[in-house]
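A single protein chain has been omitted from the complex, and every remaining protein chain is retained in its original position.
Here is chain A:
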């Protein structure tokens, strides 16, 4: 029986889809059977980021409405045998599927996969409820900006009301290198102070993320990038390993503190 992890944020454009693609990829790299589920109906992206757009025949809504079998809608990844994608529909809207239908689909997938990574749309309405319906765990993505942290807080509050979801964990995405260099570290402390949930990783802002998304190749496949290392570490933490934060040797003190936040020495 696999585990379903929803990747959510409240605010749009903070990196949910990027995180889903990369976390799914690193788990597949570790040999796990992974299914990515795009629940952003009407604004699907995950297929593009994974470079699988041209292989889509059926989608999530087709499955929910019985137009095809679940297996028929799954798109196999080009690189990994053990990685699949259940794409979102592009031509309908978020109301064309109900949370209970969603839960049934996720439950079915859990029988066949080790990890189901659910890419949640922005917002707190139906799309969010759909995405969370079948999840066992949640990863909240935020950037180091006040508005993004506010929305993350709101989402954490909503997730805490979902009894079947374990306490959410946090990824802080798009951390700017020059902020690290200038010693402007309060941000991370302040974010952790406010959100008060476990940190599962920090990902720097990396131009490579954008170019690799455009190529349909998740950056996690390129081990020379620091963002890729961050995603690999997040993957290992999901698998239960205790992984220290890699040292970007910009600011010892900073990582020392983040390690403390992660409960490491």
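The rule is simple: contacts are C-beta pairs under 8 Å (C-beta built on N, C-alpha and C of every residue); 3 or more make two chains touch, one makes a residue touch a chain; residues count from 1.
Definition applied: contacts and distances are computed from a predicted model.
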Item to check | Protein name, per the UniProt record, of whichever chain is missing from view ("Transketolase subunit A", "Phosphonate C-P lyase system protein PhnK", "Probable septum site-determining protein MinC" or "Xanthine dehydrogenase") | outcome: "Probable septum site-determining protein MinC"
Checklist entry - If the hidden chain were put back, which of A:48, A:194 or A:243 would touch it? => result A:194
Checklist entry - Which listed residue (A:157, A:223 or A:244) would be found touching the missing chain in the intact complex? => result A:157
Item to check | For chain A, residues in touch with the removed chain | outcome: 150-151, 153-154, 156-158, 160, 186, 193-194, 196
